[in-house]
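See structure below.
Heads up, this is only part of the complex; the chains shown haven't been moved.
As written, the chains take the letters A and B, and residue 1 is the first residue of each chain.
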Amino acid sequence: MKGILFGCAYYDEYMVYERLEKDMQMMNEAGMNTIRIAESTWSCHEPQDGVFDFSHVERVIEAADKAGISVIVGTPTYAIPPWLAAKHPEILADTGHGREKYGRRQNMDITSPAYLYHAERIIRKLMEASAKAPNVIGVQLDNETKHYGTCSANVQKMFLAHLKSEFGDVSRLNKAFGFNYWSNSVSSWEDVPDVTGSINASFVAEFNKFRRNLVTEFLSWQSQIVKGYLRDDQFVTHNFDYHWKGNSYGIQPDVNHKHAQKALTLVGCDIYHPSQDLLTGAEAAVCGAAAYGLKKRNYLVLETQAQGLTNWTPYPGQLRLQALSHLASGASGIMYWHWHSIHHSNETFWKGVLSHDLEPNETYWEASQIGKELESLSQLKDLKKASQVAILASNESLEGIERFPFPGGKLDYNDVFRWMHDSLYEMNIEADVIFPEDCEDLDKYKMILVPALCCAPDSLLDALGAYTSNGGFLVSSFKSGFFNEYMEARHEIMPLPHVFGIAYDAFTEPREVPLISPLLPEGAKASVWMEMLRPESAEVLVWYNHPSWGKYAAVTKEKRGNGSAAYIGCYMDKDCLKPLLESFLKDAGLWGEPQNAQFPIIIRNGIAQSGQAVHFYFNFSPDSAKQPYYHEDAVDLLAGKEYAKGGLLEFEPWGAFALLEKA
Amino acid sequence: MKGILFGCAYYDEYMVYERLEKDMQMMNEAGMNTIRIAESTWSCHEPQDGVFDFSHVERVIEAADKAGISVIVGTPTYAIPPWLAAKHPEILADTGHGREKYGRRQNMDITSPAYLYHAERIIRKLMEASAKAPNVIGVQLDNETKHYGTCSANVQKMFLAHLKSEFGDVSRLNKAFGFNYWSNSVSSWEDVPDVTGSINASFVAEFNKFRRNLVTEFLSWQSQIVKGYLRDDQFVTHNFDYHWKGNSYGIQPDVNHKHAQKALTLVGCDIYHPSQDLLTGAEAAVCGAAAYGLKKRNYLVLETQAQGLTNWTPYPGQLRLQALSHLASGASGIMYWHWHSIHHSNETFWKGVLSHDLEPNETYWEASQIGKELESLSQLKDLKKASQVAILASNESLEGIERFPFPGGKLDYNDVFRWMHDSLYEMNIEADVIFPEDCEDLDKYKMILVPALCCAPDSLLDALGAYTSNGGFLVSSFKSGFFNEYMEARHEIMPLPHVFGIAYDAFTEPREVPLISPLLPEGAKASVWMEMLRPESAEVLVWYNHPSWGKYAAVTKEKRGNGSAAYIGCYMDKDCLKPLLESFLKDAGLWGEPQNAQFPIIIRNGIAQSGQAVHFYFNFSPDSAKQPYYHEDAVDLLAGKEYAKGGLLEFEPWGAFALLEKA
């Protein structure tokens, strides 16, 4: 595992005829060095209760070894075999709409004792059969674990115990959750009702937080088991996946990645993204930053698309550009899901490297080119990222927007998160993703952006306030600070008036309310949400243009010693947000020559293990382009050509440069 | 209770810190004189089975008394406490999709004996604790009661008993409902199937009528209990609510208000309406008329919005205009839902007078202005309305359109109802809302409009026919008279040929069929529904312009002695309906100088207790306006200025005049 990991998921179990050696050879020829196996096929490994058969696992590890290919072994616990469901139907989760039926994966109650018993057994047997192999480099725990909506009786009992421990007595529970509303208050723990019928946002949010924690505990439990079998050089990973909107989109609602990552020694994730004309690289950047931020270290892209879904079939050059984008975000490895398109069942049209004909094809040939190039880029492995800007991600605030959506559900939390991130991305400002747990470590950033941080304890708000006192530049969107950690709306004047120098108590859904500011383009409008900001000490950057609300501010900026705190009180197009952020970035000294380039030219930076600076220049466009090179003299590791500062990069369509500054 | 009631719902139980005295003082300063309490918080009043605690009720009544504020006490029975659901899960309604879960309000079976037992006990205890207080002026029964979709076994048994009593033997049932269709006929009462699977419109409609009657019986039962505790000066009310389409919209499908009002001594209702640019006053008018029509007396607006939903945040001036609109429709009181925005649970973004910061704000200040003005308008309390036009509302016909929707569901009953009402409203023609039960009293109206009266017994059709013989002007929309009271399509030539002088047997969904008439604007078109009218004795006012259907009439008018009967055989834009109605109104002598003003200038009239005529002039527009005053010399009670007939009223944006004619 010295170079950059490059490979794919491999399912010998799904193959329609014997091809193992041929596949290993084709991979080897394509420069692939790693496969991931076994995570979906429990019923093959244990065809009957207590009868084990690891022949697929063993022969694949062996064949891979012969071909010089490393293996990541996945525990197969996210898809139970039919006999287990038949024997223990209670394993299938009760989601509040009845018990799940057997068939699909990820429909079990991950707290079910019968499930845990059998899961532990198959994990141990699989580890015994595979962990010792020299080419097994690591283990993936389960697969895209979530809580699968379980609210079966035992889970609710565990939740009740959690509430008792959190609140001590019911009167505190009643008060914290506002249970007096609609006659929901309880006088004994026994009367706490089934959460699945509840309309109480605090209660439901706490239950969801509790369920996210079930995932943390589950992965930690698997990790303990697995670690007993591993050498020091073998890693424990998991493929975290993101909020799914037809592709990887943002913060995962059902898992707290920041908590769950403690079970791992190496973070992994799945990143799927739009393709063809819609390929922008934004998902590689934002999901990559979110993965990097978990341990503030490099991560594996354990799944990303080869040919993928029908409307993702890549244009020539895109597969390569995608791989380089992951590398530029700090990925230590890129693995396709999956090697061969599946001939049966359900994901038949989620295509792998090979099509159903199992022959070399355009995608295979481009992967082969990538395989070769990655070898030449091996010094860029474990690239350090060193952003001066961070975006704060909050599972609790995501939950808050779920409970109390913006009008018409037109925006969710991740839309606001991506709105801020992508605006930066398009201006070639790289941003770390940080979490509430990181709040002791804010001062290293020159700017922190806070999207829709609606749920936050006092401590977090205080930390953000202190950050500005210490000279940081805080940029908050609307709605921030509205609720405390139990989804109780704050009754102090909001939001953080001492920080932002404003107050407000009214808001509405604007019907095309124009915005007035010299910073904004003609035709700028508030949409979806607007707060009527009353500036106190803050400077007003943008006003609403409205017969009734013209006296209110839309965007303000407060100077606090060396620090600043900007508040964006309404949603607007990204084309309006960008010039606003530009003005803040200039204030903060974060605007430089590279900002002359803008999307579709994307510049990404890092520090190689050698300490040398690295700059990726990408062209997310079907057109050729010429672009000045803004950094110190460097060599393009891809083409081997040297570029002096100010030199001209000539892009192919979907082209890329990987420039290593001279030592 | 001498002046106009003005106040809000108040929830001490929901408050996040002690503020009772401060709140009472703030209300008092705002001219608020009444609060409504206790209707949502059974679990506070009875935290355990048989353990009662009315401390919130008692301290609020006391504090209100000190501040000179009256109290309406609501029985808390629409939201049961958790312990009750836990003990008697059968209380939760079985809706045909399984039993309801505990959590939200209004999900119980209101016929459940266990529910009724506990409801009666808490009502009696609450009355004992509150009714004697001098400042308790009345009691609200339950809250927005409906049948909540119950079709649990006992309800279906009661329904079967009803059918037996209605039809005597099954052969009459089979015939009345057409049960032979699709093999549904029964030969014994035992075989009458579960109504929840039925496709028989008559059966389902009768069940829904039966369920509406459950509400009537429930409120009557509560009324009997409550009245035992009340002084003569204390009223019994209930907040009827309307068909909800994002706001109060029309006739309530699940309650027959005309029947249910018998339980009350004073009608109350909830009226919520669009706001900001969409504020028209139409809801205050139509829902107000529907409330006034129940007892042909004044009513309370027990709930209306202060800040309300996110997209309702009022423009300056709108809160005041709204209050005056209710007054002009005959409201004796206006109460906001609610005093303070709630910090928890579910309706957190349905804001009250105060925002979550609980500080004075724009809405509070405008409410304070209203409070002061209402004092000066106290002689307008219990304004008598004396319309010469009425619109007939029919729960049974609403049900009929639900069972057999217009093509594509593009219109429902209330759409047709509002289409007629709002056309009148915009032309400043006030209309009473009347009900089938009022049909002995039709002759006092010069014109009666009948929207989509698809279900009607012979007696009602006869009464409408007699009305025209007696000189009235009857205006019917399409579809009227189609079904009898059991949803049997009439097999006589339709509709009422002897009244309207027409026949038809065919209808269709028009695809943009132009209408020809000198009365209509260019481009007039039939849409959604058209009947091919064959004029017999009637005059044709509008023809269809169509290659196949040009021989059919769209709108006809029949003279019958002194009376007239117009039939509008198709749906069209309101801009087409208005000139048609204008021609009818002119025929009927109902068109006068005030009709020179049209929406957004709205004129509303009444007779003060003193016998003096009152005229409200409203400007539902963000623009200033000048408007001649059309009535006899009067004084504007708001500004204290006198206006002679023909004088010029100068409107502020969203401005209003309340003009009392000189004695």
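Throughout what follows, a residue touches a chain if its C-beta (ideal position, glycine included) is under 8 Å from a C-beta of that chain, and two chains touch if they have at least 3 such contacts.
These figures come from a predicted structure and were not determined experimentally.
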{"item": "Entire complex copy count, 2 subunits given", "value": "3"}
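By definition in this document, only the chains that are shown with their structure count from here on.
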{"item": "Subunit A and subunit B, separation of their C-alpha mean positions in angstrom", "value": "50"}
{"item": "Residues of subunit A defined as touching subunit B within the complex", "value": "177-188, 190-194, 196-202, 404, 407, 487-494, 503, 505-509, 511, 547-548"}
{"item": "Residues on subunit B engaged by subunit A in the complex (per definition of touch)", "value": "11, 13-14, 16-17, 40-44, 47-48, 51, 76, 79-83, 85-86, 100-105, 276-277, 307, 310-313, 315-316, 341-349, 355-359, 361-363, 622, 653"}
